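Complex shown without one protein chain; remaining protein chains in place.
Order of writing sets the chain letters: A, B and C. Residues in each chain are counted from 1.
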Amino acid sequence: MKINMKYYGIVAEKMRKQAESIDISANTVEDLINHFSEIKTTDYKVAVNQDIVKADYRLKENDEVVFLPPFAGG
Amino acid sequence: MKINMKYYGIVAEKMRKQAESIDISANTVEDLINHFSEIKTTDYKVAVNQDIVKADYRLKENDEVVFLPPFAGG
Amino acid sequence: MAEVEKRKSIFTEGAITPQKIAESIAHHQVKTDIGAHDIFLGQVRADIIDNKVVAGIEYTAYEEMAEKRIYELRETTFEKFDLKCLHIYHSLGRVNAGEICLFVFSSSPHRDDAMGATRFIVEEIKANVPIFGKEIFEDSSYQWKTNK
Partner (left out) sequence: MAEVEKRKSIFTEGAITPQKIAESIAHHQVKTDIGAHDIFLGQVRADIIDNKVVAGIEYTAYEEMAEKRIYELRETTFEKFDLKCLHIYHSLGRVNAGEICLFVFSSSPHRDDAMGATRFIVEEIKANVPIFGKEIFEDSSYQWKTNK
């Protein structure tokens, strides 16, 4: 399944890139997370198509997934 | 007893002046008020020497008395 | 605690200009311990009362008492809130509808104190500072304004 990943802040730093499309075998967000050992120790929330979701969220082809590090606006 | 009166807003309008010194026989603010028939129907608080006081406040020679109409700052 | 300014008058003749507000903001950029500013601006409304439109307000004040109240209010505000700076200005004389008559500017390391202080000061000014206002209608008639 094709997933469009975007990376920001400390997550982008650890991933050493800002975006990529990946082809991955994953049913849920939790499955996907298991492929990202780079950010295992990082604090983040997950957004799919710009909404924050839980670990059991079921992914679809072409979803946009972002691991959101802590917010710092203001 | 000499009292220094100052008038502002609608009180100045009704008194047709902005300040005057008066020589009056009055022990308390209440006694003083009884001499001011011009503002009998007006809503006001009384300040003596820049502090708001009650009707039983005892006046002293040279006190500065102001009948304060409603505030409109801001 | 930040220094409480000396007894500088809060009163300014006529409307408070956006330029004055910008200058006041710019002056704070050297104060790098500030994280949050909260600014309240009171603007004269063109209210319609009995089919007449308010064109402006003419402000007067019992100035000695007003300055005394503001001085005490500044001291109380610095005690209640963690502030670095506090500026308060109010117009005297004529201010037209759409123009600014009150400018309260609180600056703090943190947002809670800046916003709390501004709110506290605005309420206190409305309730306890002897400023009077004559609402002048477009036909030059008027009525005395009363804060609610």
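Here, a residue touches a chain if its C-beta (ideal position, glycine included) is under 8 Å from a C-beta of that chain, and two chains touch if they have at least 3 such contacts.
Since this is a predicted model, take the numbers as computed values, not measurements.
The chain left out here touches which displayed chains?
Listed by label, the shown chains it touches are A, C.
Contacts of chain C with the missing chain: which residues?
Considering the whole complex, chain C reaches the absent chain at 18-19, 21-23, 25-26, 28-46, 97-100, 109, 111, 114-115, 118-119, 122.
In the whole complex, what residues of chain A lie against the chain that is missing from view?
Within chain A, the residues touching the omitted chain are 6, 8-10, 47, 50, 66, 68-74.
To be clear about the criterion, only the chains that are shown with their structure count from here on.
State, to the nearest whole Å, the distance from the C-alpha centre of chain A to the C-alpha centre of chain B.
72
Using CA atom averages as chain centres, what separation in Å is found between chain B and chain C?
Using C-alpha averages as centres, the distance is 26 Å.
Report the inter-centroid distance (CA atoms only) between chain A and chain C in whole Å.
About 48 Å separates the centre of chain A from that of chain C.
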